[in-house]
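Note that one protein chain of the assembly has been removed; the remaining protein chains are unaltered in position.
Letters A and B mark the chains in the order given here, with residues in each chain numbered from 1 onward.
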C-alpha cells in the first residue's frame, strides 16, 4: 500500500514531474518544429556545387565545415590528448604547474565564443596576417574545444585500471611504451567520445567564426582562403531576412548532424563504462 | 631509449602548457586593444555612459551591461526552477527506463547549436509574444525565455551530478524518521547538494551572459536602456557581433573594450564557480 501524502509532498511531487515534462517538451517541440518546417525545404537546388544568390546552396558551406572540423581536430586533438597524458601519467598531483594548467583550462572552457572570435580576429587574422581564412578559424576553434578534449581524455585515462600499468611496467616496458601500447588503446572510446563532442561544437559554432573564417559562401580553395561553415551560412541567410525557409532547411542538416554526433558520443561513453 | 622517454616527457609537458599560453594571449590581445580605448573614453563615461552613438564618438555601454544583466536574470527566472526540478526528477523520481531517454535528451538540448536556437526563437517565440502583447516581439522577454531553455541542460547536468553524489544514507535516514519521499528529497538531499546545485546555476549564468547568436535574433538589439520586459534590448555580446564588421578606429577599440568588460564578468563568474566546486569537493 502506498502511504498517503500530505499537501506539501503532493505539491512537490507535482512540480517535479511538471518540470521534467516541460524540459522534454521543449526539446521535442524544437526538434519537431525544425524538422517539420525544414524538411520540405530541402530541395536539390540547396545542394548544388556552386553557390549563387538564386539557389543559396549550402553545399560549399558543408564542404568548408568538413575542412574546418578536420583542421581543428588535427590541431586540438594531439595537444589535448598530450596535455591529458601529462596531467594523468606524469605530473605530480597538486604541483604548482598542474594547478595553473587546470585553472587556465577551466578559464578557457568558460570564455564565450564571441570573445574567442574577437581574439582570433585580433591575433590570427590581423596581427599574424592570415586574413579571414579557414585556417584562422580553425586555430580559434582549436583553442575553444581544447578543454573538452583534455577533460574527456583525462577522465578516460584515469579510468584505465592501474593493474594494466603495473602489468606493463612489470614486464620491463618503459613509460612511453606503456602509454602508447596499453593505456591509450584502453582509453580510445572515452577519447573518441570527447572528439565527437568537440565535432558537434565545431559544427554548431557561429560567433567565433564570423570574424575569423568569414562569411563567404564559396568553397575555400586553400586553407588560407575564407569560407563560411554551415552554421555561419545559416546566420547569413537569416540576417538577410529573405531566406527563412532555406535557413530552416540548413537547421535540419545541423540538427541531424548534432543528433548523430550526440548518439555516437554517448554510445562511446557507454562502451568505456563497460570496459 | 632514455633520451626518447625524456624528450616525449617534455613534449607532453609543453602540450599541457598550451592552455596557459592560450589564456595569456587571449588576455594580452584583448587588453592591449581594449584598455587604451577605455582610457581614452574615460572609464566612467565608458562603463556608466547611457548613450552609445558611434557616429558622434559617444561610447557608453551602460545600457548593454544592464541589457546583459536583464536577459541573464530573466533566463535564471525561467531556467533555474525548471532545471533544478528536472535534475531532482532525474535523480530521485525517474524510473530507470525513462532515465535512459531523459539523459540523452538533456545532452541533446546542450548540443543544439545556438544559431538553431536563435532561429527557433525568431520564428516561434517572437511571433507568440507579438500576438500576445501586440508589440514588437523582439524583447527582453523573448531573450529570457530562449536563454532560459538554453541554460537548462547546464543546470540540469551539474545539479543532477551533485544530487547523485549525496550519500544514500541521508535519504534513508530521513525516510526512517517517517518523512515522505518528497520531503526527504527536498529538505534533506537537495540541502546536502546545495553548493553543487548553486555551482550549476552559476555555470548557467556564465552561459547566458556569454550567449551571442541566439540573443541577437530575438532581443531587438536597440542600444538603449530597456524600459520593461517588453522593450528591445542589446547585450554586450550582441554589440560586438553587430558592429564589428564595419567599425574602425576608436569605435572598433570600444567594441574590443566591451569584450574586455564581458571577459571580466565571465572571470568573476568562473572564479565563483570553481570556488563553489572546491567547497563541494571538501564537504
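In this section, contacts are C-beta pairs under 8 Å (C-beta built on N, C-alpha and C of every residue); 3 or more make two chains touch, one makes a residue touch a chain.
Basically, contacts and distances are computed from a predicted model.
**Student:** When you check the chain that is not on display against UniProt, which of "Regulator of SigK", "RNA polymerase sigma24 factor", "Phosphate ABC transporter ATP-binding protein" or "Lipid II isoglutaminyl synthase (glutamine-hydrolyzing) subunit MurT" does it turn out to be?
**Tutor:** The chain we cannot see is recorded in UniProt as "Phosphate ABC transporter ATP-binding protein".
**Student:** Looking beyond the chains shown, say which of A:6, A:50 or A:166 touches the absent one.
**Tutor:** Considering the complete complex, A:166 is the one touching the chain left out.
**Student:** With the missing chain put back, one of A:182, A:223 or A:256 would touch it. Which one?
**Tutor:** Touches the omitted chain: A:182.
**Student:** Spell out the interface residues on chain A facing the chain that's missing from view.
**Tutor:** That gives, for chain A, the contact residues 92-93, 161, 163-174, 177, 181-182, 185-186, 275.
The working rule: only the chains that are shown with their structure count from here on.
**Student:** At what distance in angstrom does the C-alpha mean of chain B lie from that of chain A?
**Tutor:** 17
**Student:** Which residues of chain B touch chain A in their complex?
**Tutor:** Listed in rising order, the residues are 1, 4-5, 8-9, 11-13, 15-20, 22-23, 25-26, 29-30, 33, 81-86, 88-90, 93-94, 102, 104-109, 111-120, 122-124, 149, 152, 156, 180-183, 185-186, 206, 209-213, 217, 237, 240-241, 244-245, 255-256, 259, 262-263, 266-267, 269-270, 273-274.
**Student:** Contact residues on chain A for chain B in the complex?
**Tutor:** Residues 3, 5-6, 8-10, 12-13, 15-20, 22-24, 26-27, 30, 33-34, 37, 78-80, 82-83, 85-87, 89-91, 97, 100-101, 103-108, 110-116, 118-119, 121-123, 127, 143, 146-147, 150, 174-176, 200, 203-207, 210-211, 231, 234-235, 238, 244, 247-248, 251, 254-255, 258-259, 261-263, 265-266.
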